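One protein chain omitted, others in place.
Here is subunit A:
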Amino acid sequence: MSTTTPAAPAPSALNASRTTATAARVLRQLRHDPRTIALMILIPCLMLILLRYVFDASPRTFDTIGASLLGVFPLITMFLVTSIATLRERTSGTLERLLALPLGKADIIAGYALAFGALAVVQSALATGLAVWVLGLDVTGSAWLLLLVALLDALLGTALGLFVSAFAASEFQAVQFMPAVIFPQLLLCGLFTPRSDMHPVLEALSDVLPMSYAVDGMNEVLHHGDLTATFVRDVAIVAGCAVLVLGLGAATLRRRTA
């Protein structure tokens, strides 16, 4: 028995070992669920193939919509997976247990972001590769930049999912947050019609929604061979939003509950 107290853990600082242990644990859980992994990876690819032949007669339309969707898919998938996964963690009591251990809130959030980020890399790489090299998506810029935006979108999806899971009491509610949080952004992001053509109120609204910048960034890569200032701004906004929402998500983790 130890009467000596171990060194006091710094609860707020990020601990690399605990973060990677958490990320590894999340991935290990997923490995026991191969069907979910297959769905996450394959569905975006299948959608792109579908889209390619829907716009069989107009490859230019496929270029625009396909590029935008490369940014939207990771956001939606990661949003769904993260919100359900963290909701489960909350309802199973494991979150309470973790928070009663010397584990920082930042470690949990970063662990989840790392695990789903890794999955997003695989998903986005496959989808981008398929779109550019197989389906003939015509990008002027580098495919790597598409991948970068896709990855940031996935991170944003993870962040939003973590955040909204705090407001869902059941899986039913969590799934309903997807139309509530994602669909308005999908309608307003400029995918269906340029944002400048919208009603001024909606255009203003779309200016503050992060997905608008995700889609805008994809279109910048599509049309420009070099790094434009707009692209840099878009990437910075999406990354900034992801970090901000991750911070909000951390604030919803409470060590003491009523």
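Note that in this section a residue touches a chain if its C-beta (ideal position, glycine included) is under 8 Å from a C-beta of that chain, and two chains touch if they have at least 3 such contacts; residues count from 1.
The criterion applied here is as follows: contacts and distances are computed from a predicted model.
One subunit of the complex is not drawn; among "Heme exporter protein B", "Serine/threonine protein kinase", "Multidrug ABC transporter ATP-binding protein" or "YciI family protein", its UniProt record names it "Multidrug ABC transporter ATP-binding protein". Summary of contacts with the chain left out: across A:Ala57, A:Leu101, A:Val201 or A:Ala229, the touching residue is A:Leu101. Within the whole complex, the absent chain has one touching residue among A:Ser92, A:Thr140 or A:Thr193, and that is A:Ser92. The missing chain lies against subunit A, touching residues 1-3, 5-6, 8-9, 11, 15, 17-18, 21-22, 24-25, 28-29, 32-33, 92-94, 96-103, 254-258.
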